[in-house]
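Note that one protein chain is taken out, while the other chains of the complex remain in position.
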Amino acid sequence: MSTPLSGMLLSHFLMTGAILFGLGLIGFVTRRNLIIMFLCTELMFQGVVISLVSLSLHHGNFEGQTFVIFVLTIAAAEAALALGLVVLLYRGRKTLDGTAWALLRG
Amino acid sequence: MDVSMVKWIPWISLLSAAICGVLCFRRAWGVWAAPVTITAIAASFVVAMLAAPSGLLRDDDGRIADALGKSPHDIGQTVKAIDWINLNERDALMDDGSPPATLEEARGLADQHQSARIIESGEAGYSVRVPGLSANFSYYIDPLTLLMLFVVCGIGSLVAIYGAGYMKGDKGYARFFAAVSIFIFAMTSMVMGDNLVLLFLGWEMVGLASYLLIGYYFKKPSAAAAARKAFIVNRIGDLGFALGIFLTYMRYDTVVISEVLAMATSPEHVADWRDYWIPFLLMLGALGKSAQIPLYVWLPDAMEGPTPVSALIHAATMVTSGVYMIARLHPLFENSPYALPTVATIGGVTAFFAATIATSQFDLKKIYAYSTVSQLGYMFLGVGMGVRYAIFGGLFHLLTHAFFKALLFLTSGNVMHGTHGQLDIRKLSGLRHLMPFTCWLMLAGCLSLAAFPLTAGFFSKDAILVGVFEQGLAETDPNRWYVVLGVLGLVTAFLTPFYAFRAWFRVFMGPEKYEMGTEAHGDEEEHAHPSGADSHLIDEDHHAHDDKPHEASWLMLAPLFVLALGALFVGIIGYKPVKELVEGSTAVISTGKESLISADLNLTLIIQIASGIIATLGILTAAYFHWLNRQAGQNLADRLAGPIRVLENKYWVDEIYDLAIVKPLRLLGWIFQLVDTLLVGGLVKLFGWLPRLLGQLARPSQSGVLHGYGLSMLAGVALLVLLILLAAR
Amino acid sequence: MDSARSRPVGVSESTLAGQQIDLWKVAKRCGHAYLLPSSGTGCWEDVFAAIITLNDPLRCDPRIMDSAVLYALYVATVVGAIALILIMPGAFSTAIRRIGGLLGAATLGGLWLWLGRFLPELGTDQAPFLYYYLFSGIAIIAAVRVISHTKPVYAALWFVMVILSSAGLLLILQAEFMAFALVIIYGGAILVTYMFVIMLAAQAGDASHAEDAPEYDRVAREPVLAVLVGFLMMALLLTAIHEPAPEVPAARGPSDMAIKVAMLTDRPEERAIQRLPPEQRELVRQTFGQRGMAEAFGPVIAQIADRELQTRELEEFQAAIGAWVEAQPWRDVKPRPSTQQLPLLVDRLLLETIDQQVSSIAGRALTEEDRRLLQQTLANQRVLGNVERVGFDLFNAHPLGLELAGVILLVALIGAVIMARQRVTAADEPEQPAIDEEVSA
Partner (left out) sequence: MTLMGEKLATIGPEMVLSVGALLCLFLGLARSARVRHATPLIAGVSLVLCIVGPMAWSAARPAAPGEIALVLGLAATPMAAFLKITIASIGLLLLLVSYRTPDQLPQNIEIERSGAAFDPGQTTRGEFFAFFLMSLAGAMLCAGADGLVWLFLALELTSLPTYIMLVTTRQSTLAREATVKYFFLGALAVAMFLYGFTLIYGATGVTQLYTTPVTEGLATVQSVVAEWRQEGQPLPLMLLVGMGLAILGISFKIAAVPMHLYTADVYQGATTPMTAFLAFVPKTAGFASLVLLLGTLGWPLPEPIAAMLWIMAVLTMTVGNVLGLMQTSVKRALAYSSIAHSGYMLVGLLAGSAAMEAGQPVVASGIAGILFYLVAYGVANLASFGVLGCLKRQGEEAETYQDISGLHHRHPWLAAIMLISLLSLIGLPPLVGFLGKIYLFAPAFFTGEPAMIWLVVIALINSAISAVYYLRIAAAIYFGQPSEEVERDEQTARMTGSGIAATAAVVLGLGAGALGLTDMLAKAADQPGKVLIQPADTDGDEAASEDRSNIPSATAGRN
């Protein structure tokens, strides 16, 4: 394994990662559809993945890339759970609106 | 037995409390609570009496060594049971890992560490203590501890035996003994504790046990109110005590009593403002716990508890913890010029004041309650002297008082038991034939309380008075104020036999006449009669003489004989050993003005004769007015209606408190409403409402909407990350 | 030893000027030491100074350039935030949303052009990184569409676009395995599930206004506040990552060569290569015995020796390495290495042999600089592919982690089944009061 990523280019990739992460955050708190909300967390995970791989290249080791494998696995697990939950919720209230769940408060 | 065995003493009682707790689950198991508790307390007593003396410092001739000028590390032994709070404090070591051998080395080492201090640790040389906070369950055994253990465990086991009979058939039998066990645990922890935190813990826990037992009949509103009153009044004192401990820690960087005392008595010690205030704060705690003016109001009300409790906690042991504390920390009190005189004055005044109230009460237990307050005043008077003999007197009185006052309470419990709760001395008369044992036992107690010559109370009270006069008439440094206090003590010595025998003559002498009380069994209102042939002796007794006062069971009488023997003879037997104990304890390590070391024989003789006469006079007066010629007593009372009404109403102190604290807010409401609202109410409200206001501000964040939470979290995270960036660059 | 790690701290300001291209290499090696945003000067001054210095390449101070990039990013963030507010669904009409889209595209384009100015500094060997602008542009635009599209199905499809372009980015980063895994796992597995659930929900309800998305899809919640907070967060993250990651030499793992030697020789009982079966011995010989080592090390040795090398010398070098590998008494290596340690140990011992050989060829003792060159060469020996290397690291460093990931997947699987089978009917769910309006009011 070879050419480490230069500081300049590294920050380019990290920048993309950060932007994806930030857009995911914004989507999470603005979109009311539960499915889209969770899609937005996946967007954040994308930001993390890109950052991890570029840092892995920069540091010349592979820990970042192996980390990505686990991130993907957990993303899949969380997605499975989230979708199961969404199905459950949808059956009861026939809506995917996240703001509809606000009985508990105060 | 090795001295380290004493570390088991509190835990035996705790174990017993746990067992009694388990026994509470089943009514049928409850009967086992009494044997468990009695065994535990008796075992504590045996362990204490066998193990503790081996830890005391002795002279060459085997006597307990005189403590004057010795280090607290020498005259007592510290026995560590378990680690509890142990923060940061440690001994600094030399570079080679050894403790410093000489003072120079220790000084050098102390310079290397911030606010380190040098401790002389007996034969081990010096150690340099780097401050922290160390408060373990470790016990300091010196003669004073031994004395207190004798009182607590000895009287405790007798009262527990009595209680086994007295509480028989009560619904909360096991609950009662669980509380008693907890009390013994707390009390022994307190008197043995080698640090102020443990002392305070025990102090609070005896309070807790006391409230539990005062409010034992929690369904009775008066009992609940009394428990609440005791709680509130004691909080005032304990706040002061806690502050005092904190200030002591600030001053000496440690809470270990022996180290504090060592530092306070060291010749290099220079008192500063903290030393002036520490004893006053500590004293506040003692005033609350030992029911002295102005915090005494809770004790008479505390008689709502079961009578054995009154005897054990509110007469013999717990209320004396204030005296114990002052004796234990005596050198701290000596460091402040006005502390001891204050203690003595409060004691003397309380003694007189409470005695006057006691002369006009009609409730047997109330009389003895005020008598307790009064006798505690004597003890304060004693330990409030800078004289050894008076301190000895105070502590000796603590011991004798424990005997005779417990005896008096328990015999009055017998009366209560036999008359279904009737305690009004106007409604009882001539019970000597119905309750012969109780009658003569109580007489023994009364004689001792009256300081009739050669009884126990006589010796201890005289010791106090001799000490007081000695201090007051001292050749080198006479202090006339103490003479006044001494005279006050003599006057009280007249009142004491009067009220004691007033009650006794009323109840047991004269024509046989009685009104039975309304309570089913003693002061137990929800007593359930066990049915069936196997029911106990008392109950058979009870059924047989349902309409007549009856003598108590042998289980209840047996411990009383022991107490009576003590009340009569402990003064003669105990005088020398107790004097030896007190003179070997930390209470007197710095108290030893040469001329005052032991009592002046002439003075002692004069005072003894005088007080003997006074006591006899008091008894005779009581006999005349309340036995031989009750009509004369009535006439006199009518003539003195005004003053007696004052006394009957206890100087209206409760009412004055009510008037001074509650009424102004109500009565002067219109006028002072504004000031009150702004100053008192405003402050209270501010502290009450500030958190609520904050809460109201924070509450909208809990809107319940998922997205709102997400956004708030995100905003919070963004702000904190911004903070990191700003702080980093 | 310490001198080896010394950084060119003493380079003064004056040496900086005029050497900007070399400086990038210096900066690269010494981490964040030079790449701090200059403090003390106002931000606009910096931006102008950067523009001025850019016009004069000889006076281009990397520090000023760096902070200029940062401020450009801030500007882009602010404009982007405005654009995104316009784009978010529900707040504005379609026309305004389009304008917002244009504004956003312009911001992105402007930022790209601005960043592109620095590309020439990087040298030709990093030319593939040009594709970065393409892929990341697509990714960002697609991500904006994910969070702004009113129809969930389209949002999910845009998300596929994000994944494909990220996979492209990973390819640029030489992470082929990750790129393909991403496409397969995300694009293939996860997104299909999403689509399935979205379609399920869309099919079951909302038949009455099928032409229009439901209200909760059409209207975003608190878009302005959310975008502002989100972009603040983004700006903070950009600031944090902008300072290049310091290089940590010790973080670099064993060289591929060492891994290969270790893998070939590591057997629990018999570690000696001599005891390997004949075909494996042959493999070792092929790996080290043929021309590979000589080709890789030739130019470096020539540089160190400062002369042309003869073929004989290279062959001797080759033979020496081969002999070393074969002769190494692996069993007796102290401390007894474990599976994980072996590559590093091999690295060290191999380097010692190479050092000896090279110094005998060069005829002088090697400097630290020479050693670093040799180590770099050894590390760069491309014997392992990306997949092999990831596989090695994965199973070497995280064998239990893989098991744990499996357990987590199992939990998720069973959990999803249990959740989905819970009996809930619409009757169980009371109608919700309209809290949202009340709160936002």
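The letters A, B and C name the chains in turn, as written, and every chain counts its residues from 1.
One rule holds in what follows: contacts are C-beta pairs under 8 Å (C-beta built on N, C-alpha and C of every residue); 3 or more make two chains touch, one makes a residue touch a chain.
Computed from a predicted structure; not experimentally measured.
In the entire assembly, the chain absent from the figure touches the shown chains A, B, C. Within the whole complex, the absent chain has one touching residue among C:Leu171, C:Val219 or C:Ala245, and that is C:Ala245. The residue from B:Glu105, B:Glu204 or B:Asp424 that touches the chain not shown here is B:Glu204.
Of the residues in chain C, those that touch the hidden partner chain are 1-2, 4-5, 31-32, 236-237, 239-241, 243, 245-254, 334-338, 340-341, 343-345, 347-348, 351, 371-372, 375, 396-401, 404-405, 407-408, 411-412, 414-415, 418-419, 421-424, 428-430.
In the full complex, chain A touches the hidden chain at residues 14, 17, 21, 24-25, 28, 34, 37-38, 41, 44-45, 47-48, 51-52, 55, 58-59, 61, 63-64, 66-67, 70-71, 74, 77-78, 81-82, 85, 88-89, 92, 98, 101-106. Seen across the whole complex, the unshown chain contacts chain B at 14, 25, 81-90, 132-134, 136-137, 201, 204-205, 691-692, 694-696, 698-699, 701-702, 704, 706, 709-710, 712-717, 719-721, 723-725, 727-729.
One rule holds in what follows: only the chains that are shown with their structure count from here on.
Nearest to the common centre of all protein CA atoms is the CA centroid of chain B.
Each of A-C and B-C has its own count of C-beta contacts, and the greater count is at A-C.
Each chain gets one centre point, the mean of its Cα atoms, and the points for chain A and chain B are 67 Å apart. Put simply, the C-alpha centre of chain A and that of chain C have 16 angstrom between them. Multi-chain contact residues of chain B (touching two or more other chains) are listed as 703-705, 707, 711, 714. Taken residue by residue, chain C touches two or more other chains at 221-222, 226, 229-230, 233, 237, 435-436, whereas all remaining positions touch fewer. Residue ranges of chain B in contact with chain A, taken from their complex: 699, 702-707, 710-711, 714.
Remark: chain C residues 24, 27-28, 35, 69, 73, 84, 88, 115, 118, 121-122, 125-126, 129, 132, 136, 139-140, 143-144, 146-147, 152, 155-156, 159, 162-163, 166, 169-170, 173-175, 177-178, 181-182, 185-186, 189-190, 193-194, 197-198, 200-201, 204-205, 214, 216-217, 219-223, 226-227, 229-231, 233-234, 237-238, 241-242, 244-245, 247-248, 251-253, 256, 379-380, 382, 384, 386, 389-390, 392-394, 397-398, 401, 405, 408-409, 411-413, 415-420, 422, 424-426, 428-430, 432, 435-436 touch chain A in the complex. Of all residues in chain A, those touching chain B in their complex are 25, 28-30, 32, 98-99, 101-106.
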